[in-house]
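For subunit A:
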Amino acid sequence: MTGDVMLEVRRVSAGYGSFRALFDVSLEVRAGEAVGVIGPNGAGKTTLLRVISKIIAPSSGEVVMEGTPLGPVPAHRVVEMGIAHVPEHRRLFPRLTVEENLRMGAFHPEARKRFRERLDFVYELFPRMKERRDQMAGTMSGGEQQMCAIGRGLMSGPKLLLMDEPSAGLAPVIVQQVFGLVKRIRAEGYTVLIVEQNIQQVLQVVDRAYLLEVGTIKQSGSSAELLASPEIRRAYLGL
Partner candidate 1 sequence: MDKRILAVLGIAALAAVPQFGLGNYHLHLLITVLIWGFVYTSWSVMGRFGMVSLGHGAFLGVGGYVVTMLWNSFGLTPWVGIPIAIVLSMTMALLVGYPCFRFRIVGHYFALVTLALGEVVRLTIVGLRDQTGGSLGMTVEGVPGGTSFLALQFGERATFFYLALIVWAAGLWVWRMVDRSMLRYALEASSEDEDAAASVGVNVTRAKLMITMLSAGMTTIGGALYAQYQMYINPETISGIGISLQIVFAVIAGGLFTQLGPTVGAMFTLLLAETLRVTFGHDIHGLDGTIYGLLLVLFIIYMPKGITGSIAAGLVRRRGAPGAAPAAATH
Partner candidate 2 sequence: MFDTFLLESIINGILLGGVLALLALGLNLVFGVIDVVWICYAELVMIGMYTIWWLFVFYGLPLPVAIGAGIAVVALLGVLLHILVIQPVLGTAPINQLLVTGGVLFFLQAAATLVFGIEFRNLGVRMPVVEFGDMFFSFARILAFATALVGVLLLWLFLTRSYLGTAIRAISQDREIMPLMGVDPRRIYLITSAIGGGMAGVAASLLVLQYDVHPAIGLSFGPITFMVCVMGGLGNMLGGFVAAFVFAQFISVGGYFFQIEWGYVIAFAFFIAMMFIRPKGLFSR
């Protein structure tokens, strides 16, 4: 069940210095959807998320969130628009406790007001985090850190959750758990845009996906369509 268009990426090109990572990329995410961006390492997936949350500026094109172009919005204000970005490699603050990391997620004024309520929610969702609340985030296992990173994203009260390679660097068993987490986030009604190399797994949890290769969208469709696509089966699923 999906609603209106929430996020729109319109013909975005971006890069670092003279290196171009994205060429004319367009995609959209509707309210309530879980959308995947799949593709090999170096395809520009992380760059795409970085453009959306304004860590880097696109060289052309624009990103629109619920009808508001993000162009003039300063980077630190994007989170107030309802976009939470769970970065690649989790990027927790290693020498802050779990709860302090969660508090950082609720930094913007609106989120501070509802800190208690959301903290309870995150602890309910991830009881493990409640047990570890006073532990330094850097001392936890990879799977636990991923929980904390997602929890930190949720603390800002987002409408849209951007997730960058949540399974990267984790043991296969933990990868299963992490995709389980993604399913639960979906079930809570969050809209999710997830970037993954682990195509087989991610297609199990998203409604539809875009295939990104060397900076351009090569294919898009429902998860079932992509799973059935001969190119994807051959190149990425080894079937």
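Regarding selection, all candidates are chains of the complex that A comes from, given by their letters.
By our rule, contacts are C-beta pairs under 8 Å (C-beta built on N, C-alpha and C of every residue); 3 or more make two chains touch, one makes a residue touch a chain; residues count from 1.
This one's a predicted model, so the numbers in the text were calculated from it and none came from an experiment.
Participant: In the complex, what candidate makes contact with subunit A, out of 1 or 2?
Facilitator: 2
Participant: State the interface residues of subunit A toward candidate 2 in the complex, per the touch definition above.
Facilitator: Subunit A residues touching candidate 2: 53-55, 74-80, 84-85, 87, 91, 93-96, 100, 103-108, 111-112, 152, 156.
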